[in-house]
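One structure below.
With one protein chain held back, the other chains of the complex are shown just where they sit.
Up next, chain A:
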Amino acid sequence: MSRLAAVFAKLEKNGRKALVPYIVAGDPSPALTVPLMHELVRQGADILEIGVPFSDPMAEGPVIQLAHERALANKVTLTMVLELVTEFRKSDQDTPLVLMGYANPIERMGYQVFADRAASAGVDGLLTVDMPPEEAEQPTRILRAAGIDNIFLLAPTSSEDRIKKIVSLASGYLYCVSLNGVTGAGNLDIKAVSEKLASIKRFTDLPITVGFGIKDGVSAAALAPLCEGVVVGSALIERLVATDADKTVEQRAALAAALIAEIRSAIDA
């Protein structure tokens, strides 16, 4: 069984929901990424989504855009992201890791090379924001052969036909975007999300995580009962880089991890 399947099976058995933090690899510094990943797991994260920095992160709001820019200023490449994953895996063989990014860096490396290297580094899933199902058949086949799940986004605007098309290619889990907007937006509508999730569940048994717009324990706890997991990105990164002159990078990382602990207890309550 894949790490992702094992985690979702265990959570279901215990009646719990997945907590999925998102950080960008190499932000705010490459040296901090692996320690931060371990700390997020200690504070209750079940799965980690690791952003692969890109020069043109079209679907991101301002907070995550800046995270991509900082990572690129630190010269973080896809190759380096895979090295960070290898390092993380030295002391954590269980927590699923999903890389999230844009198509071009992967295209440039080549899907086959990426799939082989990612699998041996210990990557479990890939979410390519700008890779809709129409373009994804071949990449999905290559990834699956290497044991990597291709994770797809579903949006409030996805029609039933599209939901069917997407679930036919997806594995691991589905990522449902909670709102029309970019990451970190504030226009979350719980009722609309709940209706969307119900319509998706008519076509698939895959676990569904919900992301975009989850800021704290309250918003996470409101969404968690409707799905199998919640993704927290912008709110986490905001804490990570809060310009608090008297705090060290490590202290800020601890603050960020504390948000994960807060959300953990809110969704478990």
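Definition applied: a residue touches a chain if its C-beta (ideal position, glycine included) is under 8 Å from a C-beta of that chain, and two chains touch if they have at least 3 such contacts; residues count from 1.
As a working rule, contacts and distances are computed from a predicted model.
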| item | value |
| --- | --- |
| Absent chain [UniProt protein name; select from "Alkylation response protein AidB-like acyl-CoA dehydrogenase", "ABC transporter permease", "Tryptophan synthase beta chain" or "2Fe-2S iron-sulfur cluster binding domain-containing protein"] | "Tryptophan synthase beta chain" |
| Touch criterion as defined above, residue of A:Leu78, A:Val167 or A:Ile208 at the omitted chain | A:Leu78 |
| Absent-chain contact - pick from A:Ala59, A:Ala119 or A:Ala192 | A:Ala59 |
| Selected residue (touches chain absent from view) among A:Arg16, A:Arg141 or A:Arg162 | A:Arg162 |
| Listed residues A:Leu84, A:Leu97 or A:Leu153, member touching the removed chain | A:Leu153 |
| Contact set of chain A toward the excluded chain (per top definition) | 54-62, 65-66, 69, 72, 77-79, 102-109, 129-132, 134-135, 152-159, 162, 166, 177, 180-182, 185, 187 |
